[in-house]
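What you see is the complex with one protein chain gone and the rest in place.
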Amino acid sequence: AQPFGLGRAATPAEIAAWDVDVAPDGSGLPPGQGGASRGEALFADFCAGCHGDFAEGVGRWPGLIGGYGTLDSRDPVKTVGSFWPYAPTLWDYVNRSMPYGNAQTLAPDDVYALVAYILSANDLVGPDTHLTEKTLPNVVMPNRHGFARDDRGKAERHLWRAEPCMTNCKPEVEIRMRATDLDVTPK
Amino acid sequence: AQPFGLGRAATPAEIAAWDVDVAPDGSGLPPGQGGASRGEALFADFCAGCHGDFAEGVGRWPGLIGGYGTLDSRDPVKTVGSFWPYAPTLWDYVNRSMPYGNAQTLAPDDVYALVAYILSANDLVGPDTHLTEKTLPNVVMPNRHGFARDDRGKAERHLWRAEPCMTNCKPEVEIRMRATDLDVTPK
Amino acid sequence: TGAAAAMVAGRARADDTLITQVQPWSRNLGDPVAAAPYGLPTPHEFDVVRRTVDWLTADAYSSVSFTPIHALDGTITPQGCAFERHHSGAIDLRKEDYRLMVMGDVARPLVFTYADLERFPRDTRVAFCECAANSGMEWRGAQLNGAQYSHGMIHNMEYTGVPLRLLLEEAGYDTSRRWVYVEGADAASNGRSIPIKKALDDVLVAFKANGEALRREHGYPVRLVVPGFEGNLWIKWLRRIEVRDTPVHSREETSKYTDTLADGISRQFTFAMDAKSVITAPSPQAPVRHGDGPLVISGLAWSGRGAITRVDVTLDGGQNWKVARLAAPPAPMALCRFYLDVAWDGAEMLLQSRAIDDTGYVQPTKAQLHAARGMNSTYHNNGIQTWLMRADGSVENVEVS
Partner (left out) sequence: TGAAAAMVAGRARADDTLITQVQPWSRNLGDPVAAAPYGLPTPHEFDVVRRTVDWLTADAYSSVSFTPIHALDGTITPQGCAFERHHSGAIDLRKEDYRLMVMGDVARPLVFTYADLERFPRDTRVAFCECAANSGMEWRGAQLNGAQYSHGMIHNMEYTGVPLRLLLEEAGYDTSRRWVYVEGADAASNGRSIPIKKALDDVLVAFKANGEALRREHGYPVRLVVPGFEGNLWIKWLRRIEVRDTPVHSREETSKYTDTLADGISRQFTFAMDAKSVITAPSPQAPVRHGDGPLVISGLAWSGRGAITRVDVTLDGGQNWKVARLAAPPAPMALCRFYLDVAWDGAEMLLQSRAIDDTGYVQPTKAQLHAARGMNSTYHNNGIQTWLMRADGSVENVEVS
């Protein structure tokens, strides 16, 4: 289609300012470096109030550690350590969205340091680890292969396509659970 | 269709309370009587503030008199006298909706008196006229035959059914009138 | 916060600091959820509201406010800015105090509570409600400089309610009768007469609009929805339905809402709203500020007799027309949104739209209507509207040859 000629060219600086997403392979990471020990100090200052000194979480604020081996259990605990497939995504998220309420105030080196600390709190890197844009993508996350593309079409679709039963579909019905037993609904 | 059995029977008193509409033949009029001279006094007390002492209207409040012979003119003046086809409708409206802001406070005799006054102010009855539920329907309004049922289907429909012109429909277009010349639009 | 990027003549455009600098809204928290349990538009849209024309009426209790159609798009009208017409103010009537009587020529005169109505089978449908006086001020020629004023006595909502037919059946209506008379609980309502054929067809005794309860000003808790018929019949605060053999000839259907022809004879019971359309933008309150090039012309079309099938738009005052694009398959007696995408050359234009419905009715010009009806019918003005759009993008309501 013929362009409408609307909008204007984005400048390189504008693109750079907004094109900050980081891909699993680390593309998009800016040059920089930071170590877990400095990260620990930063974390104590800017993050621990919500996420706890050891990133274990405070109250209902999210914990960022633990949960290994629970994903196939009755109560999976999904954290950066147990669940996130790619370490660069952590950089991306912290860089853009944290600290909550004061986002996009961290320098790249601080983000490297914080990411190193969170990964070390998860025992995924050692406590003396320094990370850079080169090394961060090499951190292998435990749940790296824990994701599969949506396969509902193949795996499930055939299950719920039968013409449904309309009469005498089951001999009896029993109540198994009641919301009022839990009693967690706001009044 | 089988009734749902919803609602309940309306009682005679309830029906009487709400079934107050009055038809052109006067059916619906309650027994009562009132004369134009008492009506004039009532009008002065309750109506003249908006409609004027002689029902001529005050400011933008509606006038209720005059306008005879104007309906086919460039500027028709539509009043009770010039336009309303049936006198009982006046009783109905005053009884239900006037005085504006304090409706349904008039006794039937008051309404007869007010109606007699308004009709006399329009020279449709004499200044000493008394009206009752029996005599009011006999008042013949000048525009009694001034109404016809909607005939757009017959009179107009054929006029705007042609496949419309799409190109070169007229040689030129001239602006004939501009809203800004009038300048009556709120800012 | 942040100035827009300035054009620097002959050089590369300066970077826009709205992009290159982190803005507060990308750093800090916004409003929490349920900041407003029931929300209003952002204050930035403060001007998209109902407006009145003071000189039209003696006071604001028997008056009209107009839908800001010039600033809306799509077809649904939010209740909050949908036009109002009351004859003695919008009354406050609680559901608990609500009663509806069905009586007259029926086997069983009945009284329903609000709760009773909720037990009847109900329907949901979209319908436009247009005042018969919409565009009335424009009948003799261009007068009010804005689509809100010239065409804003209309709204279009999704209604839920009980078919009036079911209530009439419940009461055992006399099938030989030809009229029903419908009346509201407000002081002004001395009611309207509707052919029973229509009452049995598609009239709803409605309690929801756009999914939620009717607003007070739209008849809470119950109003009548009379698809395709003039708004005056859409009785608000509905309280009584009388089955009759003849119309009541009430004040609202004699003194008002009748259309006087050239010979002084007035058409009465002119119920259906004929096919009509208007370009909502550009329009006087929605001028074009962007100069020449791509321009979206957007408007509304509707017919009280069926569904819109086509809308034509002219840029040259009716010399040449193009078929506009309809946003969705039009539904009967509901607003239809049309668009025409043009490349504006920057020259003056005379914009008009023309609606066609599935009865074959083609929206006429005002001149055609005048020729057929004379100059005094005023109500039911569905004539073609003309906007003059100037080279500077400002728009004016004009009349053309």
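Some notes on this structure:
Letters are used for the chains, namely A, B and C, taken in the order the chains are written, and counting of residues starts over at 1 for each.
Note that in this section a contact is a pair of C-beta atoms (placed from the backbone, for glycine too) under 8 Å apart; a residue touches a chain by one contact, two chains touch by 3 or more.
Worth saying up front: this structure is predicted, and the values here are computed from it rather than measured.
If you put the missing chain back, the residues of subunit B touching it would be 4-6, 8-9, 11, 13-14, 17-18, 100-105. Mapped onto subunit A, the footprint of the missing chain covers residues 1, 3-4, 6-10, 14-15, 18-19, 21-24, 50, 59-62, 71-72, 74, 76, 78, 80, 83-86, 89, 92-93, 96-97, 100-101, 103-104, 146-152, 155-157, 159-162, 164-180, 182, 184-186. Interface residues of subunit C facing the missing partner chain: 1-2, 4, 16, 18-19, 23, 25-42, 44-45, 48-52, 59-61, 63-65, 71-81, 84-86, 88-97, 99, 101, 111, 113, 115-116, 118-125, 157-160, 185-187, 208, 210-213, 215-217, 220, 237, 289-290, 293-296, 298, 325, 327-328, 337, 339, 341.
The rule we apply is simple: only the chains that are shown with their structure count from here on.
In terms of the distance between Cα centroids, subunit C is separated most widely from A. As a whole-number value, the distance joining the C-alpha centres of subunit A and subunit C reads 48 Å.
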